[in-house]
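All protein chains but one are shown in place.
Chain lettering (A and B) follows the sequence in which the chains are written, and residue indices restart at 1 in each chain.
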Amino acid sequence: MSLLEVRNLSIDYLREDGTALHAVEEVGFTLEESRSLGLVGESGCGKTTAIQGILRLLPAQGRIVSGEVLYRGTDLFSLSEEEMRKYRWKHLSIVFQGSMNALNPVRQVGSQIADAIKMHEPANNGRQVEARVHHLLDLVGITPQRSRHYPHQYSGGMRQRAMIAMALACSPDILIADEPTTALDVMIQAQILDLLQKLQKELALSIILVTHDLGVVAEMCDDVLVMYGGRTAEYASVDTIFNNAQHPYTLRLLQAFPDVANPSSKLASIPGYPPPLDAMPRGCRFEPRCHRKRAICAEQIPALEAIQPGHYVACPFREDN
Amino acid sequence: MQRSDYLIRKVLFGLITLAVVVGFNFALFRILPGDPVKAIARSPRLTQEAREKLRVEFGLDKPVFLDLERLKTGDVIGAFDTQFTAYINALLHGNLGISFRSRRAVSEVLAERVWRTVVLVAAAETLSLVLGIALGLVAAWRRGTRADMGILLYALFSWGLPTFFLGIILLVLAQGLLPVGGMVTPGLKPQDGWVYWIDVAKHLILPTLTMAIIYTSSYILIMRSSVMGVLSEDYILTAKAKGMSTFRILRSEALKNAMLPMVTIVALNLAYTVGGAIQVETVFSWPGIGRLMYEAVTMRDYPVLQGTFLLLAVAVIVANLAADILYSVLDPRVKAS
Partner (left out) sequence: MQQLKEIGHTFLRRPMGIVGLIMLLVVIFVALFAPWLAPYDPNEKIDVEPGDLLAPPDSEHLLGRDDAGKDVLSLLIYGARVSLTVGFVASFMSMVIGTTVGLVAGYRGGRIDNISMRLVDFLLVIPSLPLMLVLISMWGRGLWKIILVIGLLGWTISARLVRSQVLSIKERRYILRARAIGASHTRITTRHVLPQVVPLVLAEAVLAVSGAIIAESSLSFLGLGDPTLVSWGMMLNFAFERAISRRAWWFLLPPGFAIVWVSVGLILIGSTLEEIVNPSLKTHHLFDPRQMMARFVGIAPKEPAPEVSTRVETEGAD
């Protein structure tokens, strides 16, 4: 039994007139203990929606249309809201994109972390909770005295680290990090990534890392799921993706990624824009921008095939064919 | 921003406002046409002695602002021997003049009646706040539902209801059920102990209710928009992700954040609330300074009018200052360095 298995996840957004926009379609993956998965794609490809859906934290217009999220065998989608709440944070926690307001500005940082502990592990007394909070802050490199400070007294990088500390408060099995390094400068980015790696080793944490940055994926992840237009384009181990990518989109992504070993190689950008949700192509989502397309691509949505154990591609005209 | 800077600026502004109000008060009654103080000299209600006393006290024989004659002769101190200085001097000694009608010191009349208005306003504001916060919270949380619509409709409707007319309606409706006039049933005295105070409380019900019905609406509207703003912030999503129940989120994350602006709003509203108190005290004959002002208008008792206005203005200014200070303490984003 896997730690987390997502099957056939489809999520819609309802518009004001009642029509549905398909934000995520038939996405699935497996996550094992102490492994990390990178969820990669351009803005608007549905990766944030997918992970919000997994935790059932979609915005008001979001609808989970189908799928199963099996955490150690239990389908989270079959739970009531109260039951789901017990799983949140305790087993699966999330670090949102670093924003000014992800932490409550009028409460002390320490007390916000303590909240999580008190809620899920009420057996602890005041002193134990405080000790845990200090330990967590220490873990992410923040001096424990600062637990009495307010978020506006923290720098951007510190806030992100505090969010990570808070996410680990109840020792979850799975940490989902949504673009944890975007909006931070490069030095801080490196710090955060190092921290995540260290935590993963020390705490045997499984991480789902949502990002559009392949460099981060290369460093941190064991497996990669490339999304495009709400669907899975390619899903394989990181080695396979970087050395034997098959989907045209994945190939283009890699080409757009600067290669240290070959600095003079030209950076290729992918012409065009990702499809807007209300104007999805009828067939393959990538077809309009694809360099390998055929007539049938515009008509039929390509199925996700396992071309080898653990390597899935959704393109019949992949590299090898 | 630095809290000490913030406070100093607010106190300074408060003092300037006070000074301007005092000056304005003075100007109003000395310079405008129909200058009543000059009318004192002709007022048949006062004896010759009283008139002379007033003339001397208010320095009616002296220039208004600055004695230019004396200034020219180099007598700088003497140049300030004017009506204005006399006025300030009198003010600082707590002397607000003498009522035309009752011939008592204005300050005495005010002191006697002010606590009755304070009790009324305090009761009404407390009720309005509690209801306003609760209903505003519900309306925002249940946005778009019938509860929200109902609460909004109530708020909009009471906005268009003049306070005095609501008082009249309640007075008509409550005839026979609740006391509708005055502060106590004639015959009862404070020495009668509990009975007296309960009677006062009964007389307080209708005026308080009238004001509360009207002023709750502004708190509802403000709380509602404040809560809606707060509930759409990122930290609410974080709280949800932490597994907090809706009730818990409202209580620990949303409430305090949404209520912060209310502190300064209550003080600002006070400027309108005293207007409501005047109307309500008039309708229900509640013997506070609101009714005093109404009587002074009817009787053209200008010293009382002037004194009451000054008192009310000063009270509101001070209340606003206190609210600003309180706010700076409550909001951690306004910190000392």
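In this section, contacts are C-beta pairs under 8 Å (C-beta built on N, C-alpha and C of every residue); 3 or more make two chains touch, one makes a residue touch a chain.
It should be emphasised that the depicted structure is a prediction, and the values quoted were computed from it without experimental measurement.
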Chains on display which the left-out chain touches in the complete complex: A, B
Which residue of A:G73, A:P122, A:P271 or A:P309 touches the chain not shown here: A:P271
Full-complex contact with the absent chain, from B:Q83, B:S128 or B:T163: B:T163
Residue among B:T17, B:T85 or B:S102 touching the omitted chain: B:T17
Absent-chain interface as seen on chain A, which is shown: 12, 14, 18-21, 56, 58-66, 77, 81, 271-273, 275, 278-283, 287-292, 298
On chain B, residues whose C-beta touches the chain left out of the figure: 13, 17, 20-21, 28-29, 32-34, 36, 140-141, 143, 156-157, 159-165, 168-169, 171-172, 225, 228-229, 231-232, 236-237, 240, 246, 249-250, 254, 268, 270-272, 274-276, 278-279, 282-283, 293-294, 297-298, 300, 302, 305-306, 308-309, 312-313, 316-317, 320
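The rule is simple: only the chains that are shown with their structure count from here on.
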Whole-Å gap between the CA centroids of chain A and chain B: 55
Sites on chain B touched by chain A in the complex: 233-235, 237-245, 248, 252-253, 256-257, 260, 331-333
Residue numbers on chain A that touch chain B, as the complex places them: 55, 57, 82, 85-90, 93-94, 96, 99, 101-107, 115-116, 119-120, 150, 152, 163, 166
